[in-house]
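For this view, one protein chain was removed and the others were kept in their places.
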Amino acid sequence: AAFANWDKPAFDAKTMDDALKALGAGAPANSGDVQIVASDIAENGAVVPVQAISRLPNTERIAILVEKNPNMLAAAFDMAPDTIPEVTARIKMGQTSNVMVLVKADGKFYAAAKEIKVTLGGCGG
Amino acid sequence: LLPGAGLARAEAAAEAVYDAPAFGNVSLLHITDCHAQLKPIHFREPSVNLGIGGMAGRVPHLVGSRLLEHFNLKAGSREAYAYSCLDFENLAGLYGKVGGFAHLATLVKRVRANRPGALLLDGGDTWQGSGTALWTQGQDMVEAAKLLGVDIMTLHWECTYGQDRVKEIAEKDFAGKIEIVAQNIKTADFGDDVFKPYTLRDVNGVKVAVIGQAFPYTPIANPRYMVADWTFGIREEEMQATVDAARAAGAAVVVVLSHNGMDVDLKMASRVRGIDAILGGHTHDGMPAPSIVANPGGKTLVTNAGSNGKFLGVLDLQVTGGRVADFRYRLMPVFATLLPADPEMDALITRVRAPYEARLGETLAVTEGTLYRRGNFNGSFDQLILDALMAEKDAEIAFSPGFRWGTTLLPGQPITMENLLDQTAITYPYVTLNRMTGEQIKTVLEDVCDNLFNPDPYYQQGGDMVRVGGLSYACDPAAPAGRRIQDMTLNGQPLEASKSYKVAGWAPVAEEAKAAGGEPVWDLVARHLRARKTVAPPQLNLPTLKGVDGNPGLAA
């Protein structure tokens, strides 16, 4: 993997539209075959586990984007044909935000989003 | 030590309350959220427990007369005293103290006598909530739970002694006696199980699976540094997988011993298939009857067994042909005046308290009004803490956490150091004094308010609203996040977003606050009370509520 492959325009994008454009996704269709498994409330905004799952055939790429981070794109994963399109990563979130999973399958883009709450903490029963 | 006639009356009353006939072939006894109350206490149930959105007017969000009507309880009865806030002072005089492990032990033995093989399940919040529990790092409660005969438990406040202490108790004190289960506590590195997700027990030839569900938001509601290597969460998908695994292992009965809080349990019961019953805690809702929740796999019972040692839940199941055919459920109030103290447990309690009696027994002041905590927005004991914080720290505004534990004092009673510790005994008791802008104050209030009133229970944390001193505000619980807190004023002037204010508080969850030290809050409040000697009923600072007229979670 050469350093030059890193998709600088996509990672530098500061709006969701720019990030999606840089990834070649335009306006992805929402799909029930894309799933995000994550806690509704983050235990720690610095470490938020997110599992991204695609049930779409021929999934080539899965990306994770955080709407309210300074740079939206957190990660992009490219699958080999034998790789099952289910990846788990841990991301940083500065505040409560929608997290989007973007999937490229058969050359088309699909997405799903979930709100993850980042809270100040304290109190309890 | 009652005179003859009185004793006979007490026995007759006890018969009526406790002699539920045994039923079926599998019995599960359930205690939860005793918060280390070894001795009998008074505990006033809330007069404000609002349900919002889909939860409005539904169990457990019923208080006072609306709760009595819903469960068909007679005003003025023993049951009304146990389950509701109505006429609390009078009924407390009539029916006396509740709970206490020696009295609970007598009840457990009585119930177990005609329920052979019954399992005793402890939903957690057992090791925290008293001076002795704090000073012994939970050891007094560990001994009491073993003697009581607890079989299986799950966790919440236990974790605030730190993960190493919890592991030590699990592996040494509890070895071969009490099993800790938690499907939702995993290691922070590779996500391995920290405890067994469930345990499979043989009860009279029936395989019974008990799945543990610890408080999902422990690292958020309490300091994360205390469980640095563990991660929690609701983990609904893994709950389903655990239920399926238990069934595959031959379980005829699957119950979840849960510390989710009741709204979360009700949602989980509507989505996860194959659970016969969720025995719940955390939100301290003493619910006389279970909620029956439909889901794609059938029906699930959801119970909640109150707090402070007030109740013993008894679930009797008739299991035939490998499935639950029928059930009976009773939530038995532990009336200390009806149940003699178990001598063995009484001796243990006397022994563990002995080194601390003098310190616990110091009278700090006398209260002229009822001092209680529980309720969505404020309690009179919390107001007392807020008043002490503002006075002692010369602060304009004070915050006190919306804890749901904490016992009740009646008018005319002394406030002892023990009573004060019942409200404050935590492992991060530091008093804080900060300058906060009006905007930051609003952010804090909105954040906590969303934890209480988010329309989706999975986004709730099960505490009450942070108690606020000095600052007036309005609250619209049904408004969207960020718009619930309104009309904030200080001494009649609107709070200014960019101006900074002096704010006192306690129980900070940040590790930096631990490093900064800060006086334990009980020292500050004790100093304040000793100087006051007599405490008039505190003037409760309550928000002006909007949009909740007629809500049965608000006592008229």
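Brief remarks follow.
Just so it is clear, A and B label the chains in written order, and each chain counts residues from 1 on its own.
In this text, a residue touches a chain if its C-beta (ideal position, glycine included) is under 8 Å from a C-beta of that chain, and two chains touch if they have at least 3 such contacts.
The rule is short, and it goes like this: contacts and distances are computed from a predicted model.
For the chain that does not appear here, its UniProt entry gives the protein name "Thiosulfate oxidation carrier complex protein SoxZ", which is one of "Anti-sigma factor antagonist", "Thiosulfate oxidation carrier complex protein SoxZ", "ABC transporter permease" or "ATPase". Under the touch definition stated at the start, the shown chains contacted by the missing one in the entire complex are A, B.
Touch with the chain omitted from the figure is made, among A:20, A:36, A:74 or A:112, by A:74.
When the missing chain is restored to the complex, the residue among B:189, B:512 or B:549 that touches it is B:189. By the touch rule set out above, chain A reaches the unshown chain at residues 1, 3, 5-7, 11, 46-49, 66, 69-71, 73-80, 82-84, 86-92.
By the touch definition given at the top, chain B reaches the unshown chain through residues 189-190.
The working rule: only the chains that are shown with their structure count from here on.
Averaging Cα coordinates per chain places chain A and chain B 37 Å apart.
Of all the residues in chain A, the ones that touch chain B in their complex are 37, 39-41, 43-44, 47, 49, 117, 119-125.
Contact residues on chain B toward chain A in their complex (touch as defined above): 33, 125, 156-157, 188, 215-217, 219-222, 224, 231-234, 237, 261, 282-284, 401-405, 443-444, 447-448, 450-451, 456, 458-459, 461-464, 466, 507-509.
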